[in-house]
Every structure is written in structure tokens, then in C-alpha cells.
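All protein chains but one are shown in place.
Which chain is which? They are A, B and C, in the order written, and residues in each are numbered from 1.
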Amino acid sequence: MDQEISTNPFADDKLHEECGIFGIWGKPDAAAFVALGLHALQHRGQEASGIVTCSGGQFHMERREGLVGDQFSVGGPIDKLKGQNAIGHVRYSTTGGSLNRNIQPFFADVANGGIAIAHNGNLTNAVAIRHRLVRQGSIFYSTSDTECIVHLVATSTYGPIVDRLVDALKQVEGAYSLVALTQKKLIGVRDPLGVRPLVIGKVDGAYVLASETCALDIIAADYVRDVEPGELVVISDEGIKSYKPFPPQRQRFCIFEYVYFARPDSIIENLGVYEVRKAIGAELAREAPVEADMVVPVPDSGVPGAIGYAEASKIPFELGIIRNHYVGRTFIEPSDHIRNLGVKLKHNANRARLKGKRVVLVDDSIVRGTTSKKIIKMVRDAGAAEVHMRIASPPTTDSCFYGVDTPEKKNLLAANYTIAEMCRFVGADSLHFVTINGLYRALRQSRRDGKTTRYCDACFTGDYPTALTDRDSETDNGQLSLLAV
Amino acid sequence: MDQEISTNPFADDKLHEECGIFGIWGKPDAAAFVALGLHALQHRGQEASGIVTCSGGQFHMERREGLVGDQFSVGGPIDKLKGQNAIGHVRYSTTGGSLNRNIQPFFADVANGGIAIAHNGNLTNAVAIRHRLVRQGSIFYSTSDTECIVHLVATSTYGPIVDRLVDALKQVEGAYSLVALTQKKLIGVRDPLGVRPLVIGKVDGAYVLASETCALDIIAADYVRDVEPGELVVISDEGIKSYKPFPPQRQRFCIFEYVYFARPDSIIENLGVYEVRKAIGAELAREAPVEADMVVPVPDSGVPGAIGYAEASKIPFELGIIRNHYVGRTFIEPSDHIRNLGVKLKHNANRARLKGKRVVLVDDSIVRGTTSKKIIKMVRDAGAAEVHMRIASPPTTDSCFYGVDTPEKKNLLAANYTIAEMCRFVGADSLHFVTINGLYRALRQSRRDGKTTRYCDACFTGDYPTALTDRDSETDNGQLSLLAV
Amino acid sequence: MDQEISTNPFADDKLHEECGIFGIWGKPDAAAFVALGLHALQHRGQEASGIVTCSGGQFHMERREGLVGDQFSVGGPIDKLKGQNAIGHVRYSTTGGSLNRNIQPFFADVANGGIAIAHNGNLTNAVAIRHRLVRQGSIFYSTSDTECIVHLVATSTYGPIVDRLVDALKQVEGAYSLVALTQKKLIGVRDPLGVRPLVIGKVDGAYVLASETCALDIIAADYVRDVEPGELVVISDEGIKSYKPFPPQRQRFCIFEYVYFARPDSIIENLGVYEVRKAIGAELAREAPVEADMVVPVPDSGVPGAIGYAEASKIPFELGIIRNHYVGRTFIEPSDHIRNLGVKLKHNANRARLKGKRVVLVDDSIVRGTTSKKIIKMVRDAGAAEVHMRIASPPTTDSCFYGVDTPEKKNLLAANYTIAEMCRFVGADSLHFVTINGLYRALRQSRRDGKTTRYCDACFTGDYPTALTDRDSETDNGQLSLLAV
Partner (left out) sequence: MDQEISTNPFADDKLHEECGIFGIWGKPDAAAFVALGLHALQHRGQEASGIVTCSGGQFHMERREGLVGDQFSVGGPIDKLKGQNAIGHVRYSTTGGSLNRNIQPFFADVANGGIAIAHNGNLTNAVAIRHRLVRQGSIFYSTSDTECIVHLVATSTYGPIVDRLVDALKQVEGAYSLVALTQKKLIGVRDPLGVRPLVIGKVDGAYVLASETCALDIIAADYVRDVEPGELVVISDEGIKSYKPFPPQRQRFCIFEYVYFARPDSIIENLGVYEVRKAIGAELAREAPVEADMVVPVPDSGVPGAIGYAEASKIPFELGIIRNHYVGRTFIEPSDHIRNLGVKLKHNANRARLKGKRVVLVDDSIVRGTTSKKIIKMVRDAGAAEVHMRIASPPTTDSCFYGVDTPEKKNLLAANYTIAEMCRFVGADSLHFVTINGLYRALRQSRRDGKTTRYCDACFTGDYPTALTDRDSETDNGQLSLLAV
């Protein structure tokens, strides 16, 4: 169980959402509103962002690596993004080097006009579709699955662009929430399972689409409703229209959005994310009580669960670990000399508070376990007498294929070890993951029923709600592009 | 009382510490250790940072704008910073444009060798000294008060460099903690009042100097002791020596370091900063109790006080406001259109939790009051029934002249309005600042006694512990440099 | 005839070749050789350059704005361009803003592998083809005509990639010399008219393709022969094969390559370019002799013609105008105040030499006439007694559609004015353009015969050797992309 201890600030041993999307129709300075919305969605992707506007039939696009707030400034790219209609995208990616070609939105001139598309999710048959399209003469410019949708739109035999988009989406499998911009319309769609979120808002009469409600709040837009699973909404100067072009299916919303991805101030399908996380913490307190002096969150994601645990257990909540928020992108790759110190760039123990104390440590999840191991060691080095680890999600045993950057199964700690083994690996005095039923209870369900669950919880159960064509393909899916990144 | 509502992410209505300093002697890869230490001190200054090393009699300097973690990377500037001895500095500044000339450390070749100096604090007779030095032929390259010290060292008639430094410091008034590096020595000094912090640590036999203990923790250095007020320590290959070259005075440590500047995980003069802040929160609960449903911190600085208030009042602690940590440096300067929305780039209300609730809002201080006003409005817009503001410091009525970026007195809300007026201005249902005696109680004193206090609390009391020569000068101190920045 | 006097260093009133191409097969460090070759072809395009290599079945691409020598350095992009096979492109463009999408080579994954293409020339039916391809579902990523070729290759129903390329080229009209790189082959083609040059060289057994022989010289490659009009050569590890897939046509090589585009040290179809230019100068001396004290070239392009004129007329050749070679890319956009001075960033008169003298001024061509006007004024201001302008090409009366950046006909001075009017406009004492027959004589022809000429001289005669489908299209060809640059 010897695993490398990295000081890379981004090797943070978390699952990462791969995207956030935003669109607005009929608002002067639309690009600035999109930039604000993307800023509020930055937790869904920090690597790169892009905005496309349309004005007078002409599209404008700016795509940049880095944070929205650093890249999109008035006086800078925002000024080039003319128009009252716009969409945008933030992207997380682990890929190094020049990502330029993969930054969304993607744009295409197609037979009836232009279309820009921004996508949150992941297609599970993208490789198969790509190979078919290349054989037919489509030229791919990125390695992104989203580009398949664009080519399917371009090569569709339907006329109107909405029909083309529906035609395209009927050919794909997997998860997608997407926003699309044409010269006449702003379109929002969620896949039939509704794996990824997408909400509708309104500000001063202008419609807004966003991954989460926190992106409505920042521009003072009112929340209207969630786009429904399998729904396609078309926003234009005539207002909003709803379509249900796909055969109906049981909804399977990503349960991990509640556990970790979504911002705690967002409200998803009428449940406050913060409330759910506190409730999980309370479940943990009930499922795995322990005598202790304080409940300490691993900041920032463990905070709501820790508050819930503390409230339910009557053990004081304390900031026993302090987070440094100034971690830069390119911090020193330390020499061996320094690496051995086990440097922690993001966290430090609050020694004055921890010394001699019995600590309940609350975190949202364990992926590889490397960070948990370092943090527990840090808490012990600061003098804690006992460290009891409580995890606000069930063991992560399976990879996600729906738009989350997950390690392969062989690198998931919980896929390979028992809880007792994991407890020894991370060095805790006790370790408990909330049960799957505890998680459902926090979501105000009595328990999980695989036949009726309305959540995708495949990362905890292996119960994938769609086909996984590319994964299961017997042919070698090979490299997606002959052109190296 | 109409004040401009800005969305500039840095117009955050906080006082700002102007510097953090760090030094290390006799450690291979010294610059990498300094970079780590400065990273841990980044809360003391985010604008720019610099590191100077000395190796084989030759000094190496790199000074950069931006975060340490972005600017100082192995493979980059760190590699040029050869040597086992190094000092560094992080700097906060509101000045726009090219700051290059003001970034510390400052370096000079003087008669007996080279010296680099990094300074935290502010001199109150720097203008007078500068004018004198210019008349004598010294050429200033920055507008920084620190450069006075360098010129006083260079023009000193003493021989040995430590004697020159002491000679220089005897001529300055004000606050300084500083670290200096020569070819043979690492020097640390605190002014006779000990206004700014400076601690000594040790790692693998190598001595370390740092503004706060959190910078020792990150490199796994042991805390040895605080440098004493008026003490000068000289570290060399022969070990550490202590000098007390100044007439003894009553210590006056900056009380605001406990209130806001220092990191909560630091321990200053044997008091944990987090503990003090919690204790202030408890004082507030006792001084100004209120019936409410929850205690909500203004994140992040209000969190320890809110925990203390909640614990003392038995009112639940809740994250009613969520902070976005991805605020870039150069965010959109919004158009009027957007400005009127009162966009909040850093904070969002947790609507699901706040709706219909009576809220105790805890923040560390009120400077101009603009942010408090926006946040209270945001909390009310999210549906809060009542908002009771509790401030974990007394009213800030006076400017600081000791190294803190404070508005002029005319812009300090508390200098111009009664608490009732301030309450109306920020829009709270009630407003209470901890009393000055409450603050001293949190510091484990029975009450404040102006004759014996060991703290500088001038920002709350106007009781300045030093002469303010430049402020009180009748001559026009004019512009510090004829060369525009 | 009032025309704006610009000081933009690039408003140099010259026609500009739009591209240079280079390829090499079977040479270690192929990318470095391409960089050297492109450097020697930099006069054919200074705006941007790109290199594609192929190694182990994988392609590598780097495309940059700026000079080859600034952008492609060992230790930089060259190091990423692995492989022994490579092609490259330099590009001239007047378009402002981000040209990124238009920088060549273009690359595509097609059914049977990858292909990269670099193109010199211009297609005259690109808009028509593009509209057809978009209707069929091809997505264009640039506004370049070259991308049509790539999509025609991708959508071809033929199998082998050479067959696909031939299929594609049979559908296009206009001028092209191109190099293409696949995993197994380096391909070179010239259009059936052979409008643009392309030569074959060999260095240490490795084959080279280049726009001009000067690019062979820099890598010490031997000149083998010109690729013939309508010829396609395929270079692979098996050697070189020649194909003639197009119906044969009379060759029409661009005569302006001899006049201005090609480097004087290049040899095109067995004629040294410098020799031709000197011969034009001698023709001018015979056609339009004048009594004068010196022959002065407008540097640098007028130098060989002036040497030829001086030699034939026995009038001394003198550097009466000095060129400043340090003109940066982004020089001051002068205030009105300065503009009125008629500032000349590139040229200055040699006052000491010109004063009181009768001057024959030799330049290669007159496009808009603005630069000639400024230069003649400058020479007169320096004291010249008489200025006789001699132009080493016939009047430029018609636009080029074959890869040269020409103003519209309405902006061509010679299309709108008589020679006498032009003489008054530029302010010369006399003005003579070499006759079209004089130009042909310099090329060792007796005279121009429109029925047999082997040159494209449409810019002087309006005799276009191909259809101009896009120009003549009755449909609105509209904007090439809905996405603004």
C-alpha cells in the first residue's frame, strides 16, 4: 500500500467535475453576464473557459486558459464579444500542454447558419461515432467527445437546426447538459437521464441557462425551474418553448453533485446542497458515533458535513485545519530534499487547538487516499490524541463515465481494500463512510432501491444507467487523433 | 452617507497588512524554503514577492509581481537563486502600475560587502530622513520607506555591517520587523516596541526567521521563540547571538494582528490566534446577546468569531454565506449596466438556509462599511427575517502608521458616525462592536489600561506609541519621487 | 489624386506574395531543417509560420505568429517536433487580430491516416467549393482556401491518400504549389499552369521540396530540378516517383516572381532572378535614357534594376537612399502632429550625395503610388535637381487572384491614370515603366505573344489563364465564416 506522496497542489485526490455551462438571451453586454456566471461556476472547471456571442448574424469567440476572472476582462476579450446573446463554458482538465483545441464552446458554420455548443457531461459512444464520422469525411479538430455532437449536427440530413441537433443527440449515449447558440436561438438540453444539472433563470426579462443556481444569484437572476431530463428548451425573441424529443426514461441525476461537485449555496431539484451535506454529516454522527473533543472539517469541502456531525453529536465544531487559499498554479516542483518534508501547500494544522485532543475529522470522500493520509499525519503531528475519520460519501469503488475525471478502478482505494485496510492506510484510529442508505436518507429517501432510484450512484454501486459502448468495444479504440497535443 | 458600491474584488473594505518576511541560514536549496515560507505568509501580501540568496560571496535576487506559488518555481527563478542563505518578502500594495522599483528585498553594495533587507512595518519619519539623505547625495530608487534604512546603512560612518545597521535603526521612528542578509550573516530585528511580529525557528540545525509560526509549520521547522521587542539577532555559521542595542521601552504589539492580520493557525507570543478570535466571539455573545436562529460568519475572516459566538450563545453556527475562492486579479470592470446589479464576486447567500431566519452576522471589522452594507443586503435579499451584525473588533476610528494600509480618517466609517448611524448605514437590525475591554479580555487581560497596555491599539484608541514626525511635519513633504511610477 | 500618406511600415505599397513552402523526407532533425528553409523563404511571408512533423505514425504541429527565427528555436518548439519527415509554411497576411486559425500547415485525420498540407497560391473557386462542402456537412475552421483541399481529401470516395489528393485537386481552379505530409509520404504538386514555383533538392540522400532554390542553399542541399507544372511527386523511403495526373496545359509561370517576389539569389527555371532584374534595368536604360548624374535604387528591391540601368547607361550607381532595416512590427501609430511631417520609417535620403544632382530613381513597381510619391519628395527635399523615375515592371493594371495580396483594381494607380498623370502624382520629372516586351526580352524572349506566352502576366495585361469562378459568381459569396476573426 505504498503510494507516492505528491506535493503537487492539484494532486488533491478529489474527483473533478469537468465542466460548467451558461447561456443568456436578449441582454445587452451578454458576454459580461456570461463571464460572471462562469465565475460563479468556476468550481466546476478551472483550467480554461470560453465565451461565444452572436451579434448581427456574426459570431464572436474567445477561449482562454486560466480563471475566468483573470482572462475575461472589460477592456480585454469581453469588449470583442459583441451582442445580446451568448453562451460560455468552464473546463477542468488534467491534460498538460496546449489544450487550445479542446477549449469549448465549439463552433461550426453549418448549412443553415452557425451554431456554438458548450457541453457538460460525457458521451459513452463518442469513439465509435468519431470513427464513423471520419470514415465519412468529417475532420475533427479536437479530442473532445463534444465535437461529435457538432459534426452530427453538421452532417444531419434534417433542415432546421433544432431538428439537426435532436437528430444528433438521438445518436449519442451518455450524459450531457448542453447549451447551444444559433443566430436566432439559445437552446438548452439535458439528456433523458438528466445526469448533469441545468437550470433556467430570468433577469429583467432575459432568459438564462446555467449549470447551477449560484450562477443565477451572481447576476441577480430569478430561478425559474430546472430543465427537465430529456427536455430541450428553445429560447428566442419569441420567448421559451419546451420540447421532449426523446423517449422518456427514469431520471438518474448524479448523486455526487450533492456530495461534492455542486456549490453548497446551489439548490438542485429543490434541495439545498448545503442542507444535504449537513444531513449526511448528521447521518454519519448517527451511524458512527465516537467520543471526542471536537469535530474538525477538512476544509473546504468537509465543512458542511462537519457542521452536521457536530450538531447531531453535540461535539464542538472547530477549525482544526486551516486552508491556504493562495496556492498558485505552478508551484515549485520541490527537490527531493524538500519533498521528504511532506510539505502541505494547502493545509496547516491549528496546533494550539489540536494538541492533546480527540478529533473527529470529516471529509467528503476518499479517492486514492493519499491526501487523507497526509492530513491525518499532520493532525497527529500537531498533537492530536486520537483521529477518527468520517467520510460523507460511501466508498468510491467505480469509475465515472459521465463527465467526471475519475482514476481507473485499480487506483481507487475503496475498489481494492477493505475499510479496515483503508483505515490502516490513512492512519486513522477509526474510519467510517456513510452508508449508501444513509446517503439516500440525507436526500430524504427512505433507502436506496436499485429499481426505482432516481440518482446515478454508479461510482458507489457500479450500477451504470447507460450502455458504455466505447469501454466495452472489442476493437482497439486507439488514439483519438494522429496529431499529438 | 451615500458611498460608492464597487465590484472591484480588491476593494474588499479590509485593512491590509503590508508585508511578510522570512529568512533562513545554512540550508541547501534555501530559496525553495523561502518560497514555501512566503507562500505560508501570502495572506500578509499578495501583490509581489522577492527572494535574495547569497552564495560564494555573490548575491542573487528575483523579484516578481504576483503570488509566490505562481512566480517562484523550480525550473524557473528558484533555480537562479543559488545558495544556502536567503531572505524573502511578500508585499501588499494598492499602488497601480509598475511597482517593480518598490518590490523588496532591497539590496546594496556597501563599503564592507553586500546587504539585502526585507522589512515589515512602516517608519514614521521616513520622509524627513529621505529629504536629509537626498541633500547629502543619496539617490533613491523607490518610494519605499525601507530604502531609507538601506541608505542609512550605506552612509553610516561605522565599520562593521551590524554596527552600521544599528546606527541606521537608531535614526528611524516607527515600526519594523526586518530580516537582513549579508555574506556572513542573517540578521533579524524588531523595533523597541515590537509592533510587528517576528519568530525564530529551527529546522535540521538551520535557523529560520519568519513573521508568523505558520511559516515554520510549512517547512516543518520547530518554533524556538519570538524575537523580542528591541532585540537584534545575528545568525551565522557560528550560531545565533542576541543583542539589545536600543534603550528598553514598554512593548506595544499590534493588537490587530490578533483581530485580523495573522493566520488563525499562528501562535503569537504564546497565544493561538484562532483561540483569541473565538474568545472575542464569545465576548460579543456576552456583550450583545440577541435571539436568533443562526450565527453566520462573513467568510473567511469572520469564521472563528462566529464559532465563538455560537458556542457561547448556543445558537447554531451555519454557513449562510458562501465564498468564491476563484476571484482572479483582473476581473471585469463592469459596465454601469452590471454595476447596478450590485454584483458580488466573492460572496453568495445560502438561500436555502437563510430564508425566514433571524441571523447573527459576525465579521472581524468595519472599515468603510461598504462591504458590510452589500452583504447585509444580500442576506436580506435571500430572505433573512432579521440581521444582527456583530463585529469582532472595536470601532476603527484612527489610521495606522505602522505598516497597515488604512484609509484616511475621513473615510473610516467609525471615525465619522455613531454606532446607531452605522447600523442604519449598513442596514442591520442591530450592530455591536466588541468593546475595547472585551477585546483585552479575549487576550486574557482584565481590561485595557493605557498606561500599562502592551499592545498598540491606536486604530481603536488613537493612542499612538511613537512620534509621527512625517504626519506632523509643517513642511510640505511633497511627492517622494519626481519620477512617476 | 489626394491619397493618404501613411507611416505604417507595412503600408509599403508593394504586392505581397502570400506564402512559401518547404518539405523534407528522411532527415534527422527534420524540423530544424524546415525552420532553416522557411527562414530563407521568409521574404515570401513574415506574418506566421508553421511546421508539421511525423514520427512513429504520430504528427506534431507548431504554428506561430512572427518570424521563423524568433519563433522556432531549439530548446523551444523545435524540440517538440520529432521526426525525420516534415513540412512547413510561411504566411503573409494583412488581416489583423488573431490569425491563429489560418496559419498553415493544415492537418486532418482522414480515413486512411493523417495528412498535413501547406499551400502557396490561391484557388479561384474556393468559395463555391466551400459552400458545397458546408452543405454536405464539412465544418471549416479557417477562412483559408487551402482548407477546401483538406476537406476534399477527407470526403473523397477514393481510398489511397494520393488518389484522394488528386481527386481533390481535380476539383479546384487556380494556382497552387503545395507540399503534403502523410505517415508514409512527402508529396509535392504544382498546378497544371505552374503559376507558383516549387523545386526539388537533395541533401545527404534526403529529398527536399522548396518554393525557391535559396532555401536549398541554406541547408547545403543540391538543386535537382523544378517540379513541373501539373506534376505530382511522391517521396517516400522508396525514393521519388513522378505522376502527371492532370490534362496537360501550356505553362503560365508568374512573371512577377522574377520582378519582385523571388529572392535575387534564387534560380527559377534556369534563370537567375538577379540576372533577370539587371536585364530589366538595362532594358529601361535603352527604352528611356536620360541625362543624369547618378542612378539610385529604391532599396532593397530596386537595387538589381538600378545596377543594370547604371551598367547599360554608364551613369554611376549610388546609394542615394538608405534603408533602415530595424523597422519593428508595431511602430508608433503617429499622432496627427507627427503624421504631417511625412515621417519615413524605412528610408532616408543620402543628402551629402544627392544635393544638386540629377537622379535616375529605379524601383521595381508602382502599386498605389503613395510610397513613390513620398520617396521622390524626400529625394527632392535632400536637394536633388531632377528626379527621373524608372520602374522595372510594366504598369500594374489588374489584380492578382493567384496568391498575391493585390489591392482592388480601383486602388491600382495604373488602372486609373495615364503615365503622364502618374508622373505628376508621384512628382517625378519623368516616369517610365519597362514595356511588356522589354520585360519579356529580359526573360530572353523576343516579345510577348499572348497565344504562346509561358508566363502569367495578368497583373500587367488582364489576361487571366484560369476561370475566376468566385469573382464571376452571381450569387453573393458572402462572408466565408460566420465566426468573426
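We adopt the following convention: a contact is a pair of C-beta atoms (placed from the backbone, for glycine too) under 8 Å apart; a residue touches a chain by one contact, two chains touch by 3 or more.
What you see is a predicted model; the values in this text were computed from it and never measured.
With respect to the full assembly, the chain omitted from this view is in touch with B, C. Of the options C:Glu311, C:Glu386 or C:Asp463, the residue whose C-beta touches the omitted chain is C:Glu311. When the omitted chain is restored, the residue from C:Met61, C:Cys214 or C:Val359 that touches it is C:Cys214.
Of the options C:Pro28, C:Gly57 or C:Gly239, the residue whose C-beta touches the omitted chain is C:Pro28. Summarising the interface, chain B meets the missing chain with residues 57-61, 107-111, 113-114, 134-141, 150-151, 154-156, 183, 479, 481-484. Residue-level contact of chain C with the missing chain is found at 9, 28-29, 32-33, 35-36, 39-40, 42-43, 46, 66-76, 78, 213-214, 217-220, 263-265, 267, 271-275, 300, 303-304, 307, 311, 316-319, 322, 324-335, 337-338, 341-345, 348-353.
What we mean here is this: only the chains that are shown with their structure count from here on.
In terms of inter-chain touching, the protein chains here are arranged end to end in an open line. The pairing of chain A with chain C is characterised as same-residue: of all residue numbers used at this interface, over half are used by both copies.
Mean C-alpha positions place chain B and chain C at a centre distance of 61 Å. Centres computed as Cα averages put chain A at a distance of 36 Å from chain B. One simple way to say how far apart two chains are is to compare their mean CA positions; for chain A and chain C this gives 50 Å. None of the residues of chain C touches two or more other chains.
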